[in-house]
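A single protein chain has been removed from this complex, and every other one stays in its place.
Here is chain A:
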Amino acid sequence: MALPTASPAAPPDPHPALIAVLDDTARTWLDESAAQVAADPVAVRRLFPAVRRKCGHGHLDAHWSVDEAARAALLTALPLRGQALADEVARLHRHGDPAEQRAVLRALPLLDLGDLALPLVREALRGNDTTLIEAALGPYAAAHLPDAEYRQAVLKCVFCEIPLDRVTGLNTRADRELARMLADFAHERIVAGRAVPQDILPFVQAFPDVVGGRAELQHALTDVLKEEG
């Protein structure tokens, strides 16, 4: 079984796909709004919350919903750089409802922010809304989150029942320490007589020494490998 993981690369700019699905009214609104934002960045504060009602919210592709992609278009139109860009994005996140916050989090890889947006990722990871946790663990977190925090985030996904194939970057970032944490988690579950999520086992299997002498755990892993053939 290959390690399941979402593509570690940044999602492609959703703008072309978005333009193709918007009707004339919505496309005109978005074009004019992006132009306003480019001319005057403060306009984004008024326009960003209205996006979902103006452009809709259906599914666009594997990465994006229509509203998230349209909000990303406003963010990429911001004529700001560095700390000024980070401050404006953080402000939209602070004042955003969950749909706006998800859009900010998903757009981070499209913005030149360095590590400056990590506080937004951390806020989502502290919370309990799984839709925000998922949105936070995209390519930006995969590229910027320090190892210890990345491992904790993966473990939190396991606790929150977020499938690990929705977490970006595991194929390059899963390490022995994460395997040890997942093995300990699985052991705890087995001892408690509870089910072990199957999607963690390949990550444990990649570092077999973390299983140690724990027979039940070894057993669970062997079962999975048998099924895989």
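To be clear about the criterion, a contact is a pair of C-beta atoms (placed from the backbone, for glycine too) under 8 Å apart; a residue touches a chain by one contact, two chains touch by 3 or more; residues count from 1.
The rule is simple: contacts and distances are computed from a predicted model.
Missing chain, UniProt protein name: "Hydrolase TatD", from among "Nitrite reductase (NAD(P)H) small subunit", "Hydrolase TatD", "1,2-phenylacetyl-CoA epoxidase subunit A" or "ABC transporter ATP-binding protein".
Taking the complete complex into account, A:H95 is the one of A:R81, A:H95, A:R176 or A:H219 that touches the chain left out. Here the missing chain is touched by one residue of A:V21, A:A38, A:L155 or A:A206, and it is A:L155. Interface with the hidden chain, as seen from chain A, comprises residues 45-46, 49-50, 52-53, 95, 97-99, 127-131, 133, 155-156, 158-161.
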